[in-house]
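Only one protein chain is missing; all other protein chains are in place.
Letters A and B mark the chains as written, and numbering starts fresh at 1 in each.
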Amino acid sequence: MSQSTKNYYLPGPSFWPLIASIALFLIFGGFALALNQIGSGKPLMIAGVLVFVYLLHGWFGEVIKESVSKVYNKQVDLSFRWGMGWFIFSEVMFFFGFFGALFYARNVSLHWIADAQLLWPGFVASWPSAGPKLVLEGSIGPWGLPAINTLLLLTSGATLTWAHWGLMKNNRNQLTIGLVLTILLGFAFVLLQAHEYGENVFTIKSGIYGATFYMLTGFHGLHVTMGAIMLTIILLRVRSGHFDAHNHFGFEAVAWYWHFVDVVWLFLFIFVYWL
Amino acid sequence: MSTATAKHDDHGHDSHGHPTGLMRWVKSTNHKDIGTMYLWFSFTMFLFAGAMAMGIRAELFQPGLQFFQPQVFNQLTTLHGLIMIFGAIMPAFVGFANWQVPLMIGAPDMAFPRLNNMSFWLLIPAALLLVASIFVPGGAVAGGWTMYPPLAIQGGLSMDMSIFALHILGVSSIVGSINIITTIFNMRAPGMTLMKMPMFVWTWLITAYLLIAAMPVLAGALTMMITDRHFGTHFFNAAGGGDPVLFQHVFWFFGHPEVYIMILPAFGILSTIIPTFSRKPLFGYASMVYATTAIAVLSFVVWAHHMFTTGMPVAGQLFFMYSTMLISVPTGVKVFNWVATMWKGSMTFETPMLFAVAVVFLFTIGGLSGLVCAILPVDIQVQDTYYVVAHFHYVLFSGAAMSIMGGVYYWLPKWTGHMYDETLGKWHFWLTTIAFNVTFFPMHFTGLAGMPRRIPDYSQQFAEFNMISSYGAFALGLSQLLFLYVVIKCIKGGAKAPASPWEGAHGLEWTVPSPAPFHTFETPPVVK
Partner (left out) sequence: MNKRTILSFCTVFLSFLASSSVQAEYALNLRAPVTEIATQIYDLHMLIMYVCIAIFIVVFSIMFYSLYKHRKSAGHKAVQFHEHHMLEVVWTIIPALILIGMAVPATKTILAMKDTREADMTIKATGHQWKWEYEYLGKDVRFISTLATPQEQIHNTAPKGEHYLLEVDNPVVVPVGKKVRVLLTAQDVIHAWWVPSFGVKQDAIPGFIKETWFRVEKEGTYRGQCAELCGKDHGFMPIVVEAVSEEKYNEWIASKKAAAAEAAASGDKEWSKDDLIANGKTVYEKNCAACHQANGAGLPPAFPALTGSKIANGPIADHLHIVLNGKNVMPHWKELLNDVEIASVVTYERNGLGNSVGDVLQPAQVKAAR
């Protein structure tokens, strides 16, 4: 049903898009209901997540099948590269919004609150802060767990590049070992991050500090988790012999993603933990 | 709005044929079918949001409360704004992009046909969430399309539904723009360099960048709203160290580029129609490209002109005033280029050209009133009044929506294979243009004289102008039904359209038969 001219592969009709839309409808609709304590919300959401997982499995499965059966040509490969690149850019902008919120609250609006002595007598602007009405218990500096986490992520970036070299040299062992190491480092990061959350006495409700801290690190952690899962899938695909020295865009895409997550962490480390 | 009879051309390799009936649309990976669905979706939403505008105008027909309780009135305004912007104008332009970009650059389809279909099908759950929110306890969102906290934090279930609807629309837009960017960069016919691309493609390329950069920021703002509402964060609450104005900053960082997202493709359509009917090449192609880029870049540093009354420090106020004023320069370049394109042409005035000329004229009124808003001290008087409502309907209705109408007339022959009814088209044009001005021109006066926007009832000094506006609005609404009729009539039949129905038209889309066959440019054409 698909048409593949010698120039560009065009897939045939597909159900996946509709399933994607159903999945998001269930997830978000269910979430909205659940947030308002309406009973059917949670089951809907769970159903949505299941459909979503089914969708990812099915859709990516189809793409992988097409990729392995070599219907893609160089131009299609390039499309994937453009696509992934700009997808990552959109993610950058997502984090940009939260960083903007952090800078604004910390350097601008907090001082204005302190200026409004008529409303908040005695409040002084300082960072970290939970605002005039809340008490902030504890905060977190850079040189404990966060530094270790930085090291973990940076190393994982290196091991991933090393694995990539292995792939390009057709050195399967180097590739596999590099990938496994990266995945382990990634999950170790997530575990440590979870541990850190457990240790923190302040919560997401602890005013602006808690809010920005957990939003930024939380969304980052989510991305690391997704990245690690994607790497695991890549590992499985490597085991099934999907990639060779010239054709491995799937690998590269995930690698780009991983480096992006790395860079975001560096910014987090500097602006959330350190300065 | 292609015809249901678009032929399934026989392609040697294409032995299975395509699904027909509903499945043709549901499973579609064809840019033309998807474009068609986008356009119909957008028109449906236009009627829906337009009907709400009729409600607004009916309530404002006279002072006093007539039909709606204040809360319901606010719901009408909010949904009208949200649905017009996210449901009508944006999807219409994506529909154009789907139909025209591959045809104009000589590509066989979009770069990612399945994702393309997903972008469309994501609109449906989003629309369902928005529309269903009308029926939940407490009613639909009522905090304005700008959803400023803390008012938005007070909303109920419908607020969450709307936020998530916007999240989904964001995903749809981002995926769609990635697709468009990739298509434009990677699938142009050999020989079509960037500086040979049709202007419409250029404007969409830049629009796609605006979308990719702006939509995720909106998603971030809405996410903070959700956590403030339900998870105890204090982003927008001073007691916890946050600031309600933070939301406005993040929102308008998205919101201002968003308004150019809704006008740049319109500029592209104008830059296609005007040369065709002037029988002359577009004047100043290169400067058009630079102007579009300049508008896009500037649009990210002007956002706080929506917040002149929030009490920013003076340095911020001055910066945003200057940068906003600066945008007039590249926009002016465009207007001048269009006029220069017409200059010494050989013009005819078919419906698309009528729309294009009217848009240049009326958009400039809207642009100039925007400039008046940009002058901060004056904005202090007109912010949140009907002057602003007049401004943005001049740029949005007579800028964006009327460009869309012009574009539809222009490409209908290509899409359906039939010529539309020229007489009825002209009737639609004149009715729309006159009714539009009757509706919105008086709002400049009511605004200056001090009528706030988003109010269900007003003091008596505004009664006359509001009544005029309402009469105009009802006429405007009815005229759009004529549009619907003309389009359907054209799909159903009419004079057969040749491959290139317009004498002065250039471009690859006119080299394929009308209606454009299901598959086009499987072997890329070569552009010299």
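We adopt the following convention: a residue touches a chain if its C-beta (ideal position, glycine included) is under 8 Å from a C-beta of that chain, and two chains touch if they have at least 3 such contacts.
Everything numeric here is computed off the predicted structure, so don't read it as measured data.
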item: Which displayed chains the hidden chain touches across the whole complex; value: A, B
item: Residue touching the undisplayed chain, where the options are B:Thr36, B:Ser119, B:Asn237 or B:Thr272; value: B:Asn237
item: Which of B:Tyr458, B:Phe483, B:Trp502 or B:Phe521 contacts the chain that the document leaves out; value: B:Tyr458
item: Absent-chain contact - pick from B:Pro150, B:Gly191 or B:Pro498; value: B:Pro150
item: Residue among B:Val26, B:Val372, B:Ala505 or B:Val527 that touches the chain left out of view; value: B:Val372
item: Chain A residues that touch the omitted chain in the full complex; value: 109, 112-113, 115-116, 118-120
item: Missing-chain contacts mapped onto chain B; value: 63-66, 70-71, 74, 137-138, 142-144, 148-151, 154, 156, 237-239, 243-245, 278-287, 309-311, 314, 317-318, 321-322, 325-326, 328-329, 332-333, 335-336, 339-349, 357, 360-361, 364-365, 368-369, 371-372, 375-378, 380-381, 383-385, 438, 441-442, 445-446, 448-450, 452, 454-462, 464-465, 467-468, 471, 504
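Definition applied: only the chains that are shown with their structure count from here on.
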item: Residues on chain B engaged by chain A in the complex (per definition of touch); value: 11, 13-14, 16-19, 23-24, 26-29, 107-109, 111-115, 117-118, 120-122, 124-125, 128-129, 156-157, 160-161, 163-165, 167-168, 171, 174, 177-179, 181-182, 185-187, 212-217, 219-221, 223-224, 226-227, 229-235, 237-243, 245-246, 249-250, 253, 519, 522-524
item: Chain A residues touching chain B - in the complex, by the definition given at the top; value: 1, 3-5, 7-8, 10-18, 20-22, 24-25, 28-29, 31-33, 35-36, 38, 59, 75, 78-79, 82-83, 86-87, 89-91, 93-98, 100-101, 104-105, 108-110, 112-113, 116, 119-120, 129-134, 203-212, 214-215
